[in-house]
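Excluded from the complex is one protein chain; the other protein chains are retained at their positions.
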Amino acid sequence: MSVDRAATPTTPSTDEFIKGLWRENPVFVQVLGMCPVLAVTNTARNALAMGLATMFVLVGSNVVVSAIRRFVPKQVRIVTYILVIATLVTIVDYSIAALSLELHKALGAFISLIVVNCVILGRAEAFASKNGLWRSFLDGLGMGLGFTFALLCLGAVRELFGMGTLFGAAVLPAAWQDWVIMILPSGGFFTLAGWVLVVNRINQGRARRKDAEAA
Amino acid sequence: MSPDTPRPSDAVALPPPPPAWPMVRALVGVGLVCAVLIVLVYQYTRPIIAANQLEARQAAVFQVLPGAVSSTTYRYVEGEGFTPVADDASGDDLVFAGYDRQGRLVGVAVEAVGMGYQDAVRVLYGYAPDRQAIVGMQVLDSRETPGLGDRANTDPDFLANFAALDVSLTEDGQRIAHPIEAVKHGEKTEPWQIDCITGATITSTAIADMMRESTAVWVPRIAASLDAFQSREVTP
Amino acid sequence: MGHRGQRSFRHGIHPPEHKDETKGLAIRQFPFAPVLVVPLSQHIGKPAVPVVREGQEVVRGQRIARADGFMSVSMHAPASGRVRRIGLVPGARGQMVPGIYIEPFPGSTQEVMEGRPCRVDEAEPAEILAAIQDAGIVGLGGAAFPTHVKLSVPEGKRIDTVVINGVECEPWLTTDHRVMLEQHDDIFMGLRYLLRLTGAERAIIGVEANKLDAVEHLRARLPGDLPVSVEVLAVKYPQGAEKMLITALLGREVPSGGLPLDVGVVVINVATTAEIGRLLPHGAGIQERVITITGPAIRDRGNYRIPIGTPLRFLLDTVGLRPDVSRVFLGGPMMGTAVASLDVPITKGTSGVTAFTVAETGPITSAPEYPCIRCGYCLDACPLFLNPAELGLLARNGAYERMAEERHLMDCFECGSCTYVCPAHIPLVQRFRVAKLAVRRIAADRKARGGEA
Amino acid sequence: MSGVTPGTDPSRADSRMEAAVVLEIGSSPHIHAGNRVDRIMFHVVLALLPTTAFAVYAFGLAGLLNLVVAVGSCLATEWVACRLAGRPSTLSDWSVVITGLLYGLTLPPGLALWMVAAGGIIAVGVGKAIFGGLGFNPFNPALVGRAVLQAAFPVAMTTWMDAMAPGRFTSVPGSTLTFPLAEPVYDVVSGATPLSAWKFDHTAADTMDLLAGFTTGSLGETSAVLILAGGVYLAVRRFMSWQIPVAILGTVALASGALHLLDPARYASPQFMLLSGGLMLGALFMATDMVGSPMTPRGQVIYGVFIGLLVVAIRTWGGMPEGVMYAILLGNAISPHIDRLVQPRVYGTGGRRGTP
Amino acid sequence: MSESLASIFLSAALVNNFVLAWFLGICPFLGVSGRLSTAVRMGGAVTFVMVVSSTCATGINMVLAAIDAPYLRLISFIAVIASTVQLVEMFIKKVSPTLFRQLGIFLPLITTNCAILGLALFQTNRGYNPIQSLVFALGAGAGFTLALVLMAGIREKLDLAEVPQLVRGTAATLFVAGLLSVAFMGFAGLGS
Partner (left out) sequence: MSPTILLSLTAVATLGALSLVLAALLVGANRRLQVYEDPRIDVVDDLLPGANCGACGFPGCRSFAEAVVKGEAQPAGCTVGTDAARAAIAEFLGVEVGAQVRRVARLACAGGRNVARMKARGVGLDSCAAAALVGGGGKACAWGCLGLGDCDVACDFDAISMNVHGLPVVDEDLCTGCGDCVVACPKDLFSLQRIDRRLWVACASREAGDEVLEDCEVACTACGRCAADAPDLITMQDNLPVIDMSREPSRVPIERCPTGAIVWLDPDRGLVKGSAAHRVIRRGPLPLSPT
């Protein structure tokens, strides 16, 4: 009755890794997992930490979900996956608190909220539940890196303009006037909008070049 | 035929109701494994986190009570007064006594909360009974605007307000003689006034307000039971 | 212009009237063209069926085509002459339509042939109705809707008021004005037929305040036995539209998608009424009508009684056209259709011919189109309380069905008030016409494909 | 059938159509009322001129520089945006001049010129161009510029200089000429605006001073009389709907009047509320921007009442002394909904029906 | 902290609007705000789920406090919320297939909507009592719906605008979100 729509993969498995970086970047292209993207990117450090934490959970959940995919009936799929993800997040949460309380405070509730990051459940549902371990691992890694990259893009810009620093180190002259808005919520939206424009522009340029080559 | 069981004209079998056992098995199985994992991590990290938290709290206490090198946590119970409790206790009826190298009481640190410009602001301030004054203040938690309200924790001019903020009691020891108040930047004339940060009058006023309310409650209590804090053996 | 105390409807516009150019000029007879072109479909509905052969001689007023069913009317020869050809003739909207070419006999006396008279005090309503259809009478106010269809009251409906439309709100045109001044007897005679036919208890002639001479003229001659009154309305466009007229005179509102009948009213144009009163007692049919020929590009402006089928080329040749003419339209400048070819003939629905020079059209064609700035002028202008701005935006994006479903597109009667006032020069009503057409075509296509899904 | 038959007079033979003509076919209506977007906009600029002139008079060179840079940056951004979008330049429709003028008038005099320019670029770039230009912007571009500046540089945007300062025509405050992107240093910082004086110190300014414009504040929030005059001119010429300003000012007067009656010590008087801050300029020139406001008169009244209530609420209970800008932006945000809910009742749909 | 119910509601709905100030529930905010009708329904659904999960969270907190197992908080919250949402989803599918189709793929996304879990976590962190929690949930839901509805109104307007190709879509939506967020700063300090 059911036709396995992702039956036989035809792409090389390295592609699973690469696609998340740009072509299917979870933030710029798929527009998923937006809350942490906006909320914890007011400094580059927070962005990096959040990105790595998310990547850990993403890879972990992809691997686990891929491993148990045959045992989970579709009716309880989501709940089961969420249990897995929540466990991983709890682990991350405690680990960060153990590593640095300050960082834990800066990331706030958003560590816990990794549980509901659409990217993670999205990949579990859309990819890991249909693919083997290795591919799922690569997919998680690629998506996680893509996610971290996007977060860093935002974090760096916002911190630079908003505070004149990068990873806490002053890089702009002391006379620099901070753009407070950049670290406010609205600045998050604007910065992301700006990056989406940049990505659109690059993709448009590529498409045009490809068309030109084809013609 | 009820609407949930329409049968296609050509005899495609209705899918049987999903079997219960695999569902239960999968969910419960995963749940159990997760539980064990979480417990393991929790067990491993708990002491570290607790230590971190203690350290953070102590650091704050030492900062608002200059000269303090050790601290003890006290719980206040109405009618019973202050009693020492474990350092990892929690609750909003705690104060933290700070002691200097000689084991003498430097002062007592108290938490206060109030609504700032954007959201609740939580501060810790140190009260030195011998000087009848606040001797330090630190913002523990706030969502104030970076560069404006959050300067409350970094602006040296503002923090200078709290080096010796007068909270002396009236004769009867029941009330603060001069409740803390905020004034516009550069207009501070009295030792119980707080000189606002320019551009963040609201945050500054909020801090002044919450400290006024908090000191009105805690300072008389602490002043009345100074003995409870004095009895402290020196820890090397 | 907003004459206080005079009745009117809400919204609407006040374009410059330009009626002084022709309103004082009495109706003159127009000569016969060498060839008259009579389309078989000068009305809304099925084309008439020719009853003459090519080469046959016809007498003026003789029936040359019969009605094809109920939604159709007869055609009559506009002149005594010979049928030269039966074939395709140019229509006003650019299409080629079936029609009859008639060559009038030069020098003929052009006596009108009469048929069986229909006497107002004897005829049964059904006979009057048949006589109206037989006389080929359609709405002369512009829509050319078969008058007998409009007057057939269905079971269960009742008409209590006959409204005679003497508003003529279209700038430049003075046809109805002259008819009221010169054909009062015909109008009152027509009214007798109408009242008898519909059983209505009263008739109101609605006239705008810029034709007070006509009002006085008619009021002074009101027959005592007719329950008819003449009402003065404030000058405002498009008061002549039947919905607006009904609201202005009676305070009733024709329901959306409904007909005047639904509020117990029928609206008939004064010229139509006059034609009924002129033709029925003699059993004759329409062979000519009154039109205003006007506009800056016309040399000899005036009001003329003109044979149906006169080609524009002959008409303009006769009255003289300035060489800097840029647009010629049938009707007035608000509603008139510009013609692409001067071979188009005058038909029963033509109430005027207006010709503009570049001086008038230049500023309009050259005005840049801005985006809608949401100024709301169009909302204030639309007499139907539609939202032309929103409709315009939707139309621009091709969301035709949404326009119809959410914004009452199909109610728009294309008066053009919104376009007239729009400071952004957005061709609103033009877009709505396209949209209405598209909605109809899409619906037809759906139907053809096997119903709504 | 009276009259002569035309065309029979041989002397008029020459008037016949000698040459064949080429006709133009356009669809009706063939006439137009003659108004045009650029003319409407030009009149708004005219109506703003007295206020602008007074601002320059009150704040001298600093004010002038401010306005010039504001208008210039808006015009330049519009030009660049048109180039990028491949559209013909729209500078000639005057709407950007309005945006620039109004944006400039909302700024504190003495604001660093580089900030003025940045805000102008944001106003037209983010406020208007990215949404497709004239007519499509959901928010008032001038206020977008100001709101973003306010969020980016809260200190600079709340540092005021005195009106009518001596020597204002010969020198500018140091902050004005701050090096681009550097933090300004203030030399001639003045007292508070009437509103913040009320909010933080509870001192109300004199009504006559407010009317005449001798108070501290943004360039354009000073002379209520001149702003009113410009607004009345526009309303009379039907270039702007009178419903919006009347609804806003009426609501503010009523709401603040009621509060003032309750407790005169805590709540400012209605005349103070009406005349202080940016309310006049906002109500008459900014809330009335048709692009961001509802189209039906009833909708405009609702919109005005909403803005009025917000102004009173923010000024009275909010964190900031002034709320006109935010109130108008929020009004812009709900105006699509007002437009949706308050449609004119289409003729023949319910309501008045005839009785047969 | 014993905040008044009114200030809890105002704060959650306006001052600290979940979407525009706290960045919670951004995915549905960007995804389902294209048409007003859907936005309203989504807002309603989220508010409903918020109330349900706030109640669940209150209950879970009591149980976990009783057995002293704070480390199970996150996992229990999310498991309960996820199953509840799934039940709601099935219920809607059964009761109103039209509604189901309109919310489409976004119903499951409510599960992975930060706003829901965030609400549960915040009410716990702030130690709200059950009634405060309920008001908090209602305020947050109202704020979410408000943000969604405002966005939808503007986006429907932009659909008919000549937004440049480069900006059309996500970027335009984000710019509008930023501007809305700026406008919401006007509410700062209200209700305190």
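As written, the chain order gives the labels A, B, C, D and E, with residue 1 at the start of each chain.
Just so it is clear, contacts are C-beta pairs under 8 Å (C-beta built on N, C-alpha and C of every residue); 3 or more make two chains touch, one makes a residue touch a chain.
Please read these numbers as outputs of a predicted model, since none were measured by experiment.
Peer 1: Name every shown chain in contact with the chain that has been left out of the document.
Peer 2: Spelled out, the missing chain touches these shown chains: A, B, C, D, E.
Peer 1: Which candidate, C:Val51, C:Leu88, C:Ala126 or C:Ala359, sits in contact with the chain we can't see?
Peer 2: C:Leu88
Peer 1: Per the definition of touch given earlier, which of E:Val80, E:Val135, E:Val149 or E:Ala172 contacts the omitted chain?
Peer 2: Spelled out, the listed residue whose C-beta touches the missing chain is E:Val80.
Peer 1: In the whole complex, not just what's shown, which of B:Val24, B:Val77 or B:Val217 touches the removed chain?
Peer 2: Once the missing chain is taken into account, the touching residue is B:Val24.
Peer 1: If you put the missing chain back, which residues of chain A would it touch?
Peer 2: 1-3, 5, 75-76, 79, 83
Peer 1: Which residue numbers on chain B touch the omitted chain?
Peer 2: Its contact residues with the unshown chain are 4-6, 8-10, 12, 14-15, 17-18, 20, 23-24, 27-28, 30-32, 34-36, 38-40, 42-43.
Peer 1: For chain C, which residues touch the unseen chain?
Peer 2: Interface residues of chain C facing the absent chain: 88, 90, 92-96, 337-343, 365, 427, 430-431, 433-434, 437-438, 441-442, 445, 449-450, 453.
To be clear about the criterion, only the chains that are shown with their structure count from here on.
Peer 1: Could you tell me the least number of steps, going only between chains that touch, from chain A to chain C?
Peer 2: The fewest steps needed to get from chain A to chain C is 2.
Peer 1: Looking at CA centres, what chain is most distant from chain E?
Peer 2: So the chain farthest away from chain E turns out to be C.
Peer 1: Whose Cα centre is nearest the centre of all Cα atoms in view?
Peer 2: Looking at where each chain's C-alpha mean falls, the closest to the middle is D.
Peer 1: Using the average of all C-alpha atoms in each chain as its centre, how far is it in Å between chain A and chain D?
Peer 2: 42
Peer 1: Hey, how far is the Cα centre of chain D from the one of chain E, in Å?
Peer 2: 34
Peer 1: From the mean C-alpha coordinate of chain B to that of chain C, what's the distance rounded to whole Å?
Peer 2: So the centroids are 84 Å from each other.
Peer 1: Among the residues of chain A, which ones contact at least 2 other chains?
Peer 2: Residues 79, 83, 86-87, 90, 94, 178, 180-181, 184, 186-187, 190.
Peer 1: Multi-chain contacts in chain E: which residues touch at least two other chains?
Peer 2: 21, 71, 75, 79, 162, 167, 171, 175, 179, 182, 185, 188-189, 192
Peer 1: Could you please specify the touching residues of chain C with respect to chain E in the complex?
Peer 2: 371, 393-394, 396-397, 399
Peer 1: So in the complex, the part of chain B that touches chain E is made up of which residues?
Peer 2: Spelled out, the residues of chain B in touch with chain E are 4, 31, 34-35, 38-39, 42, 113, 115, 117-120, 202.
Peer 1: Contact residues on chain E for chain B in the complex?
Peer 2: Where chain E meets chain B, its residues are 1, 11, 15-16, 21, 71-72, 75, 79, 94, 188-189, 192.
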